[in-house]
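Only one protein chain is missing; all other protein chains are in place.
Every chain is named by a letter (A and B) in the order it is written, and numbering of its residues begins at 1.
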Amino acid sequence: MEDTELHTVSFKLNGHVQVLQVAPRRSLTHVLDQECGMKSARVGCGQGDCGSCTVSVDGVPIRGCLLFAVQADGADIRTAEALADPAMLAAIRKAFKKHRAIQCGYCTPGFMILAEYILRNALPLDQAVQTLSANLCRCTGYSPIVSAVTELLALRAENGCGP
Amino acid sequence: MIGRSVDRLEDDDLLRANTRFVGSLAFEDMLHMHVVRSPYAHARLKTVIVDKAAMAPGVIAVWVGNDIRDLSPIGFRRVPDRDLLQYRQRLMALEELRYVGEPVAIVLATDPYLAEDAGRLVAIDAEILPPVLDCEPRPDSRSEPLLRGRNEIARIEKGYGDIEAAFAAADHKISISCQIARQTAVPLETRGAIAVPHAHAAGFDLYGAAKVPHANRQELAKILSLDIDSVVLREGHAGGGFGVRGELYPEDVLVAFAALRLGRPVKWIEDRSEHFLAINHSRDQMIHLDAAVSEGGVIAGLHARLATDQGAYLRTHEIKVSDLSCAFLPGPYRIPAYRATATVHLTNKTPCGTYRAPGRFEATFAMERMIDAIAAALALDPVEVRRRNLISAAEMPFERKIEATGKRVVYDSGDYRQTLETAIEAFDLPELRRAAEERRREGECVGIGVAMFVEKTDTALHETVRLELASDGKIEIVTGTSSLGQGMETALTQIAADGLGLPMDAFRLVRGQTDRIAQSGGTFASRTTLMAGSAIHEASRIFRQKLIEVSAALYGVTTGEVTVHGEGCCIDGRSLNLLQLRAALDTAAPDTQLVAEADFSSGAMACPYGVHIAQVKVDPDDLSVMVEKYHIAYEIGRAVNPDLVRAQLLGGAVQGIGGALMEEISFSADGQPLTISFAHYVTPRTVDVPAFDILVLEDWPSPTNPLGLKGAGEGGINAAGAAVAAAVEDAFGATIAPRRLPITPKSLFDLLARTDSAHTRASWPARQGSATEWDSHFRNAADDTSSFCRGINPAR
Partner (left out) sequence: MYPAPFLYHRPSGLHQALELLSRHKTDGVILAGGQSLVPRMNLRQETPKNVVDLNRIADLSTLAVVDDVLEIGAMVRHQSLCWDAEVSGLSLPSGFAQLLGRMAGAIGNLPIRLRGTIGGSLANASPKAQWALLSLLLDADIVIENAGGARCERYAEFLNRDGRTTLKPGDMITRVKIKVPSAHWRYGFAQLAPQQNRPTSAFALAAVTLQDACVRDCRIAVGACTPVPCRLQALEDWLSGRPASVDGGNDLADVAKAAVRQQAFDLEPYLEHLAAVAITRAVAQALGH
């Protein structure tokens, strides 16, 4: 069987509507990367283990490698290039940079998506650490990432709302 | 600029996903390659049937080993022994399949999904043979050796001093057997390569390069019979390297071959399960040590026997890792007499290569376990035993009288004792120990482990860099070294900024483009900052001089009236930034090039070193081990950017904790790999990370280079296995001695069960080299078989 059956899919990507023709077996990550030019859409394992592919779908972080792009029809998708709240995005970038939470940067978009979820939901620190454990990083040793998120949570608490 | 923890230049792009990871690159008319791999650990290959695959939709070509018979296997970067060349891996299998994952065929198609579809249609007709999965096939197993007689392919001997005399005169002989499981680096980005053929001449650009682009260019040109200048390697972003990425692998040559043959760009992206089969594995050593020791715990002689399970073939690193293990096993200790014998064995597993602190992670583990064994046997404080054996500052530079991969081992500088005491005081070891003991009394299973190590920063190859004023007024720093996430762009720019006295944003670093610079040794063994940094230091001196001369000529002033200043230079009181200067040059003397090239080489390796102190807590019931605290004191000579050094140490240590507690690649009895995903190959996550305390010391600048630099990449991982194992041992009040990594709950359970059941409990000492842990072949090889079963053997 070939990919003869194409589906029309339309979703909102970082606030802009995209309409695409996709074969059912293409993963969301593949389509975001190859068709939509989202360089933050990355595969590290294709098995749900590593979280390199984590994107926000309808406001929650999911594994892009385990979602077929056809399934995203009608969804509101956000990638690390443009999180919903620009101020929060700027704050996350700043904190990641300050705490040396980036080395090779391959894992970074996935962690940014998790960080945004943690901040938006103001998770307590222990839950934040648990949530961050969803994703793998092989370079930083994590504690810089945890420090960055800890600081962001503290800032958020101080400001009473989003940083 | 040097010495400041400035922000990383790399980060803005990475945070904005403004990246060039090979997976997201695409070229017009590009084809995709899928590699069909051996499903068998060992088999005689009869035929590969490709007809169906060749006719599948989107398929442009299918090739098997026979189609590329003429292409030679990938060579070694160093040929220690021509005899070993016969064990190189062919690009694709011909007559024999030797490990699960060995390339058998490649499919080229218009789409990666279609390429994989067609790959499934390739049929492999083979006669399955029993695999060899141990260093020495056991007489009772079905295995038949890969090679006639035995599967040992190489033997490395190193040593100095009168070892026999040392043992004859020793008060005690202490023996231990250690093992380090097969592990690998698993960078988060898998490998990938895109070859883009040149339009009008034979040749291609290869994207996805890393680590050693220049060496790979040369080898690619050789295998594909091309002029070296027609092969261009291009590095973009790389998602972690750790030694495994960037070596030349069969797939790199295959994409290039296919692109040349088909005249179209060809892309290959490794998937994760493929990665676990195809990328270099590492570690997988057994190390048996006998030490001749005085009553006071001073080692008079050390006899090491190592066996490395090398996997199915020798790749670019041939038998180097075993060599490094032998060379660095004595670590920071004096050890007047030493003999090491390493044997390298071929098995039906993925071939091995280097992984962060290659040979040293293993050697340090064994050596430090030995020091702890001596302490236990003689009822001495493990720290005291270290003190008594450390090389003193007065002995520096210390000539080890052996070679590592053909270069003399000389420890360049340092005061090991001083660093040890600094660490003890800074981290308050007595208090750590007291607190742990108190918690143990309250029933917790908490322990502290100390380990020391000496690293090496490779200086074997020379390094060329060029500084060049570009048309946009930036000074380009052109280097062939490679960015794998370590922050080298930042560190090297700092050195250039420092050398020229210009701000960092005056520079742009160009790396990993073989058409931009003629030579580079590459990025490995923590060498980049030292080697490229030293060259930049020299180049910036030359550049500065040229800048002054050119400006003086341009404005008709004397060189004395020009200073390098602010954003550019100050000429006779007038400030001119580099862009203005470039513009002025372009008008007045358009042919003027402002270029400075420098080459750095160093006869001697730089040897950073340090101390790790781990605190672990073991759950007494389920035996899971949690590292609670981790301390590192690291002597780096001079830290270009202390934060980057800390980041390397921290990241390395967490990787080392993975190696100490979690990571193991295993195989079924018929040679099928059991570890083909992150679900099986367990690496650390946030919840596993201890609190860190890292001390970067700059007390002993290296005399081997003008800036006093030593490398940072491997000091975090080097002693992690040793420190964690010592801490686990301490947590159990030394009733067990973990000598195999990783220390999994199951391995602890087995160790404890053995200790509990055994009568040995009664006999002192509790810790001894257990013969059962050890592969039988060492027992046969041992001169004194009896010594293996007894921890202590008064030699007199």
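Odds and ends about this structure:
Keep in mind that, in the parts below, a contact is a pair of C-beta atoms (placed from the backbone, for glycine too) under 8 Å apart; a residue touches a chain by one contact, two chains touch by 3 or more.
The structure presented is a predicted model; accordingly, all values stated were derived computationally and were not measured.
Within the whole complex, the absent chain has one touching residue among A:Gly46, A:Gly105 or A:Gly141, and that is A:Gly46. Within the complete assembly, B:Tyr113 is the residue of B:Tyr113, B:Phe507 or B:Tyr634 that touches the hidden chain.
Of A:His7, A:Lys94 or A:Arg120, it is A:His7 that touches the chain left out of the display.
Take chain B: the residues that touch the chain left off the picture are 112-113, 116-117, 120, 271-274, 621-622, 624, 661-662, 679, 682, 684-685, 687-688, 744-746, 749-750, 753.
By the touch rule set out above, chain A reaches the unshown chain at residues 1-3, 5, 7, 23-25, 27, 43, 46-48, 51, 54, 60-63, 65-68, 70-71, 114, 117, 130-131, 133-134.
The rule we apply is simple: only the chains that are shown with their structure count from here on.
The residues of chain B lying in touch with chain A in their complex are 7-8, 10-19, 21, 23-24, 26, 57, 113-114, 185-190, 237-242, 271-272, 484-487, 643-644, 646-647, 650-655, 677-679, 683-687, 689, 691-692, 716. The part of chain A that touches chain B in the complex is made up of residues 2-3, 23, 25-26, 33-34, 38-40, 42-47, 49-50, 52, 79-81, 93, 96-98, 100, 102-109, 112, 129-130, 132-133, 136-146.
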